[in-house]
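Excluded from the complex is one protein chain; the other protein chains are retained at their positions.
We call the chains A, B and C, going by the order they appear; numbering starts again at 1 in every chain.
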Amino acid sequence: MIQIVYFARVREAIGVDGEQVEVEAGSSIATLIDRLAQESDRHSAAFQDRSKLRFAVDQKMVGADTLLDNAKELAIFPPVTGG
Amino acid sequence: MIQIVYFARVREAIGVDGEQVEVEAGSSIATLIDRLAQESDRHSAAFQDRSKLRFAVDQKMVGADTLLDNAKELAIFPPVTGG
Amino acid sequence: MIDVRIQAERFDSAALLAALEADGVGAIASFTGLVRSDVGVTAIELEHYPAMTQASLQALATEAQSRWNLPGAIIVHRVGKMMVGEPIVFVAAASPHRAEALAACAFLIDRLKTDAPFWKKEYRGESAAWVEAKASDNARAANWD
Partner (left out) sequence: MIDVRIQAERFDSAALLAALEADGVGAIASFTGLVRSDVGVTAIELEHYPAMTQASLQALATEAQSRWNLPGAIIVHRVGKMMVGEPIVFVAAASPHRAEALAACAFLIDRLKTDAPFWKKEYRGESAAWVEAKASDNARAANWD
């Protein structure tokens, strides 16, 4: 199990702040996202433009090919726009 | 006649804030400085290192080859060090 | 001294600057980002990733200190809703040398724009829209790589 947290446009598209999901051994972020997009229309819409998704695993920014073994928290969000 | 004003190290070396001097027609700043340096030890000392002198004519920074015709005020000072 | 704060309350850049000035350094550069009034925006809202934000700004300040002689660094970023004219972010860098303070200040705000988990929503009267990230911001941040 991994805790996913969503922010900004992604959070609004999916409709929840976060959720717990099962992760198969050897899964990368990209793999998990593909699976979630197939399971629900809301995820499919939120993840439609993959180039506009950014990720953090356990609060560190990482790429989509990062494996999720041992990860506790995965954050999925649009490119940041602070400052 | 031109009004010369001195600042900082140059002012201290010459011992006065300024002075009025005659300027021959066609004189440049360099010509005038050479003449003053010959006329007094204090001017000679103050103007010894010409690479450390800067000039303003009527409150605009200029080079040593600037002609003094029509100039009212000549300022002679070291490189600036404000800020 | 590193001072990193994330807060909903309005901050006083003046007081923050004064604190750095009391530190005995020779040069302080600062940057304030405010809600602009000239583009039809009436308010903005800043969302962030609370578990990550403080650590990410702290890491930014620490990296600045590893690059420059920087006895002091401040980063303050607000979250929540802000009206036109209000300050959003303040960064400042204090160094014995002017060039280092100026560079570190630019580094802090350029990198904050691309590395810190904040998202900005703009309100124009009734309508609201998430701000799109700018390619020019990525280019500026990449200059520091």
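The rule is simple: a contact is a pair of C-beta atoms (placed from the backbone, for glycine too) under 8 Å apart; a residue touches a chain by one contact, two chains touch by 3 or more.
Just so we're clear, the structure is a prediction, and the values are computed from it rather than from any experiment.
Considering the entire complex, the omitted chain makes contact with B, C. The set of subunit C residues touching the chain not shown comprises 12-15, 17-18, 21-22, 24-38, 84-85, 87, 96, 98-99, 101-102, 105-106, 109, 136, 140. One chain of the complex is left out; on subunit B, the residues touching it are 5, 7-9, 11, 56, 59, 61, 73, 75, 77-83.
Going forward, only the chains that are shown with their structure count from here on.
The chain pair sharing the most C-beta contacts is A-C.
For this pair, subunit A with subunit C, the centres built from the Cα atoms lie 26 Å apart. Between the CA-based centres of subunit A and subunit B the separation comes to 72 Å, rounded to the whole angstrom. In subunit A, no residue touches two or more other chains.
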